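Quick one: this structure, given as structure tokens, is what I'll be asking you about.
Of the protein chains in this complex, all but one are displayed in their positions.
Entry: subunit A
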């Protein structure tokens, strides 16, 4: 029963990851999983997107330094 749930969760994750790739979001699987969790917890997706963008910019800034 648990395995069924896990499988479904995994499949869902696969679907979402492929969508993410199609949309060219540049998220890897792990980040996507975290974001999905955050979304599920009711975080405003717009704000979450802004956070990801900001963090990316930050990471770029870090790597450039």
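As a working rule, a contact is a pair of C-beta atoms (placed from the backbone, for glycine too) under 8 Å apart; a residue touches a chain by one contact, two chains touch by 3 or more; residues count from 1.
Keep this in mind: contacts and distances are computed from a predicted model.
Q: Could you tell me which of "Protein farnesyltransferase subunit beta", "Ras-related protein Rab-18", "UBC core domain-containing protein" or "Tubulin" is the UniProt name of the chain missing from the displayed complex?
A: Of "Protein farnesyltransferase subunit beta", "Ras-related protein Rab-18", "UBC core domain-containing protein" or "Tubulin", the absent chain's UniProt record names it "Tubulin".
Q: Need a quick check: the contact residues on subunit A for the chain that isn't drawn.
A: With respect to the unshown chain, the touching residues of subunit A are 1-3, 5-6, 8-13, 15-16, 18-20, 22-59, 61-62.
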